[in-house]
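One protein chain is absent from this view; the other protein chains keep their places.
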Amino acid sequence: MTETALLRHPRTAAIGAALVLLAAPPLLSSFLLTLLTQALVYGILAMSLDLLLGYTGLSSLGHAAYLALGAYSVGILTTRHGANFWVTLMVGVLAAAVAAAIFGLLALRATGVYFLMITLALGMVIWGLAHRWVSMTQGDNGLSGVPRPTGLPWSVAEGVPFYYLVLIAFALAFVVLRTVVRAPFGQTLVGIRESETRMRTLGYHVWLHKYIGFVIAGAVGGFAGVIWAYYNGFVSPADAELATSVEVLLMVALGGRGTLFGPAIGAGVIVMLKNLVSVYTHRWLLILGTVYIGTIVYAPDGIVGTLRSWLAARRRRPVGVAGVVVNPEGGGPHG
Amino acid sequence: MARKLLVIALIAGVLVGGMFGATDAQKGPIKVGFLAPMTGGGAQIGKDMTNGFQMWLDENGGKIAGRQVEVIIEDTQGQPQVALTKFRKLVENDKIHVATGILFAHIGYALAPKADEYKIPLIYPVAAADDLTQRKPSKWVFRTGWSSSQPSHPFGEYAAKTLKYKRIATIGIDYAFGWEVIGGFQKTFEENGGQIVQKLWAPLNTSDFAPYLSQLRRDVDAVFSMMVTISSLRFPKQYQDAGIKIPLIGAGTSFDEFVLPSLGDEALGGTSALIYSAALDNPVNKKFVVEYRKKFGKVPSYYSETCYTTARWINEAAKGIGGDVEDREKFLAALRKVELPDTPRGPVKLDTYGNPIQNVYIRKVEKKDGELWNTVIHTYPAVSQFWKYKPDEFLKQPVYDRNFPPCKHC
Partner (left out) sequence: MEFWVGQVFNGISYGALLFLLAGGLSLIFGMMRIVNMTHGSYYLLGGYVALTVISRVSNFWLGILGAALVIALIGIGEWNAFLKRLGGQELGQVLTTMGFALIFQDLALVIWGGDPYTIRVPAYLSGTWQVGNLFFPIYRVFIIGVAIVIAVALWLVLERTRIGAMMRATVDDAEMARGVGVNVYLISMAVFSMGAVLAALAGVVAGGFLGVAPGGDFEILPYAFVVVIVGGMGSLKGALVGSLMVGLLDNFGKALFPELSYFTLFAPMAAILAVRPTGLFGRA
């Protein structure tokens, strides 16, 4: 099957991907399985941000806040109250959704660069709480000793069962988000991204759509946080840092905005980069920095976006000569 | 296409995994996993740590118990999540025999339960959190460094009895390490008739201490500061700038050799307690300091000393069992039994909880040949983490924190 055919049959591709992920554990060393698990958790987070960044066109610089809210819910409830998986899941997602509902009221009054700055600032509020509300969060010490999930029909203490739990969570998040973006609601978000004025003229309630999108993204981000806390067995203010928010942005941009599956791939690449490249060189930050810049310079549409346009161009010109496509809009300085 | 990407990723993954896993598990080299920050704010301390460890190996032909040693250094990036992943990698792919390193206490707490799960000896030369060897000990974890409150206990007594201070105000960094250092000091200082009349706490990354300094009570005999790294550099200067003339004493880290070269005259007279001083007057230390300076161009800090000693520690244990580090239970037992009579910091051995019994030195910052040194003015020999208390009674009190011991005289 050629790439072109795969592209034409996204469903086949999705089923294929699912099969590969299902069959992966016995083929991987346990360390790589750990990394794959981590990539899936970050994949959930990146996909949730894609709803905002890719589909609605809102660059949020505070998405780590929801990861942290989900994670701290688990940390606090399990270590203090011995709560089971379902309780922490509900509280974690709810906490993130409530925070998003409040933050959305503030942030959505602005657009563009102002939206970016306000979400950054609101993210800092959560970071400040994680860092300083010591009686609740243990401050910089973090919350250690988070057990593996309890209250499930089967034990997920070991790496492989836990991987499948995360895989289910990932699939669930993917299906939910895909349903959202495929629904008329998601199409409206895309319309808003393209032209807010036009959608308003057409009679859509632009703000409400953005607001609901914002809350859904936050809730799914919190969902990722719940899994993240169980994965690490540990929660710390690092989860809420600005650097984490920027990293998720990179995952989305690297994988391909507005493709949902792309950001998950982006998450995988970054997780592997951070954990595998740093094994070989202590100068991995230089490489990560270069990836940040390279993504914008060479692949502004991300891996998936670039592949798509490359394949589309090849289909138009069946002769296998890769011509340089000059983008008529790009290139010139916007002084 | 998505599938193709995944297939490629998968193949790459298997290949990489194969490379990691392919090493010979037969009597190859002894593998030591070393976890330390190599990037970010703690990078230099990470370097001091690995330098100390590597220096002992270099001095001894790169061998432990006659076997070649392979040290695998992994960057924790100062983040517990990364440290957890890297620890797993060291254990599962590199098949290490022993792990060490770890700078931050919270990473220490995060990894300790994992060491028990993997059954891998994990040695902490730096992470100082009391409960790692007190209320939450792990079978596979012990320390070659010190517990946070260990130097504070004798220092509290010293401040009350020898320095004759009656009233002291404290200012410390607001996290477990700070609470434990100050808590230990408060306990023994007050038991010896002193009074802590004020406790101020500043967040970890405080840059400007002015708001705290202006609240600091001036009707005290001394101020006890509990600073780490960059704040150790900032605090004495801002203290002096604020026009405060009250004697400044503090935690070992407030004046340690990591910041001493960057400090100026504002640090002179600063008195503190720690398990090490580069100015220690014994032949082993003198040689250590000279060699270290020759090699790395700076005075060794306690981070370097404890890691240097850790390398020797592993060697002692491995030698005792004929280099058979593959028998982990035997190796762990040997590691816990090591006694070193002559490390740069003096004699060291473990108590049953896995924390060293060692000398605590009262040090005073003085200028010699234009450089600042921690001159040792008093030695408390063979101090246990429980000081003069009975361990089981001591462990009945909660771990020191922000509000324990309570500030009765505030």
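Observations on the model:
As written, the chains take the letters A and B, and residue 1 is the first residue of each chain.
As a convention for this text, contacts are C-beta pairs under 8 Å (C-beta built on N, C-alpha and C of every residue); 3 or more make two chains touch, one makes a residue touch a chain.
All values reported here derive from a predicted model rather than from experimental measurement.
Put simply, the missing chain touches A, B once the whole complex is considered. Residue-wise, the contact with the chain that is not shown comes from B:208, picked out of B:58, B:208 or B:329. Note that of A:51, A:122 or A:279, the residue touching the chain absent from this view is A:122. Interface note: of A:212, A:291 or A:311, the residue touching the hidden chain in the full complex is A:291. Taking the complete complex into account, residues 53, 59, 61, 105-106, 109-110, 112-114, 116-118, 120-122, 124-125, 127-129, 131-134, 242-243, 246, 249-250, 253, 257, 283, 285-286, 288-297, 300, 330-335 of chain A touch the chain not shown. Within chain B, the residues in touch with the undisplayed chain are 39-47, 200-203, 205, 207-208, 210-212, 214-215, 229-230, 233-234, 237-238, 241-243, 258-259, 261-264, 298.
Following the convention adopted for this analysis, only the chains that are shown with their structure count from here on.
With centres taken as mean Cα positions, chain B sits 37 Å from chain A. Within the complex, the chain B residues that touch chain A are 1-7, 9-10, 13-14, 16-17, 20-21, 38-39, 73-75, 77, 79-82, 84-86, 88-89, 92-93, 105-106, 109-110, 113, 174-176, 203-204, 402. Chain A contributes residues 3, 6-7, 10, 12-14, 16-17, 20-21, 24, 27-32, 34-36, 38, 131-132, 134, 139-142, 144-145, 232-234, 236, 238-239, 261, 265, 268, 272, 274-276, 278-279, 282, 284-285, 303-304, 307, 311 to its touches with chain B in the complex.
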